[in-house]
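A single structure is presented below for examination.
Note that this is a trimmed complex: some chains were dropped, and none of the rest were shifted.
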Amino acid sequence: MCEKDKETTTMIIVLKQDAPDAQVREFCHELQDMGLQINDSKGSDTHILGLIGDTKAIAESWVLANPVVETCRRVSEPYKKANRKFHPDDSVIDVNGVKIGGGNFAVIAGPCSIESEEQITYCAQRVKDAGASLLRGGAFKPRTSPYSFQGMRSEGLDLLKLARRATGSPIVTEIMNTEHLPLFENVDLIQVGARNMQNFELLKAVGRQKKPVLLKRGLANTLEEFVMSAEYIMAEGNENVILCERGIRTFETSMRNTLDLAGVVMLHKMTHLPVVVDPSHACGHAWMVPQLAKAAVAAGADGLMIEVHNNPAKAKCDGAQSLTPDQFDELMGFITKEVEFFGKKMN
Amino acid sequence: MCEKDKETTTMIIVLKQDAPDAQVREFCHELQDMGLQINDSKGSDTHILGLIGDTKAIAESWVLANPVVETCRRVSEPYKKANRKFHPDDSVIDVNGVKIGGGNFAVIAGPCSIESEEQITYCAQRVKDAGASLLRGGAFKPRTSPYSFQGMRSEGLDLLKLARRATGSPIVTEIMNTEHLPLFENVDLIQVGARNMQNFELLKAVGRQKKPVLLKRGLANTLEEFVMSAEYIMAEGNENVILCERGIRTFETSMRNTLDLAGVVMLHKMTHLPVVVDPSHACGHAWMVPQLAKAAVAAGADGLMIEVHNNPAKAKCDGAQSLTPDQFDELMGFITKEVEFFGKKMN
């Protein structure tokens, strides 16, 4: 398949009309020294170079910096391991027995942050009973303000593991720093949060270990940048990446973020990786979550990530967007039927 | 219901701590002269005015311009006729016999622009056979470039009416200027396009006539601004307004716009007006339209607006986002079942 990658024109460069021949030749030699073939097309008035070969490592800004270049355009995608063109079948990621992708639908649920053993164990049992197959809970919390609750940190991880022991549900929790990696050895699915989507050192670190990774889209990152961040993880050897759309930043102020469900559709064309949707963070309002969850299923999501708290009014974090266990029960009743209606299999 | 509006605090004004008493008194008199009651709350260190009454006509920028004011916040919504609080039941809009809203689902389909009698009549028949209840077709086309096809204008309107005669489907088409209004007398549903969402003179003009209006959301307008534009039409006496979400402008470049399905959910809370979704303009890619249409149904849309062209590759406008009649047939087969699954009634 990489063969195909190598045979195709991957970048088109339009040269300036008045570019001196000597400089053009020098530029072409530079490109050839990188192992690229050049399809040179010179008309009476126009001069176009089609590059054939692996241009993934060539930045457009480098091409544009050359004085002979008028403009350039990448034709092939700058990602390979995550690219559906080279891996047409859906990837199915196995999280300790729970399958996500390729027709397998999974619901991840739990509180925004772990607050006590009672709280996390109670939530774990309720979301499991309602049909969630994975338990979420934050131990390290990224907060805009240094004065906000920063999570129970390693102690929280311990409580989350107790909840797993009690319920048997695999656990998902967020890592914020490479130095914390040893603490995550027993976590089933390691989450990289939106604010760290381009924390490249962290991406490399989770790419060098074997646990599956749930990568959330950055607040203002394009879909291509999102897939490139997955590529960072995969390029280090860990191909078990699940993408998570969680809303993007726009001018709208009535909701926390704008959920980009069209992004889910586009991601499924760009990449073979599974895509789950987090409606809770996207909108920030608990009352919107059920309807958005239904829309996400219809948009083709491979799973959902939903915040559920035993007592949202007392939650230390993001209570306004948390469902109660009873509300979650009701939602799961509908979602289970909807997943079937759309031809997928609920885990 | 307006009573309720009158009895409640509708705006909170925080005064500056060092505001001179005389100036504060003068400001209060000004507010009272507008017919407002003031709930004056002065603590040892803080001074808050709660305004009771109709503050719809008071702009926040006017309040903020007063030197005694630190900050202010509107508590009530600045719209009344469109507000669900004063009209809890869904509005059902009747477009020449086709009902939209309140559980009634309708599909509007047809080509982006009317190109010839054969083209529009053929498309009209095919979308009707597939289950669309309303026919769309552009006669006056808003185009970014003055050198692009500007539509067949009044001649196009005539052809659209011929297609209605042939099929019996009510017709929807866009108005771009108040001076064209007489030409729209026989149109069943008058569309105001995204670029004219804040063309206030046009809003007033369509508000002064009786035909229902399909109002599209501007590319970068908030949901509150969108509802305020509906309010412009309603304030002139025409309450038959259907809202249409068609994608907003964001930083993402892989799609034409970002479809805001969470906006549909929020609009249903803000207003009693029906909301339809146009996935074709939102994404700009025909292949994405079916999946987005399904997601729109699940998000609670009251209808869909979909571009269908007999031969997209030859379309004079927006061919890249048009479904073929066969693709539309297939989509409608699914949508019909999905609308039922979600408990609505297909027109």
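So that you can tell them apart, the chains are marked A and B in the order they are listed, and the count of residues begins at 1 in each.
The working rule: contacts are C-beta pairs under 8 Å (C-beta built on N, C-alpha and C of every residue); 3 or more make two chains touch, one makes a residue touch a chain.
In this text, all values refer to a predicted model and were calculated from it rather than measured experimentally.
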Task: Given 2 placed chains, full-complex copy number - done: 4
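To be clear about the criterion, only the chains that are shown with their structure count from here on.
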Open item on the list: Centroid from C-alpha atoms only, then distance subunit A to subunit B, rounded to Å. What do you get?
Closed with: 32
TODO: Would you pull the subunit B residues touching subunit A in the complex into a rising list?
DONE: 220, 222-224, 247-248, 250-255, 258-263, 265-266, 269-270, 282-283, 287-288, 291-292, 294-300, 338, 341-342
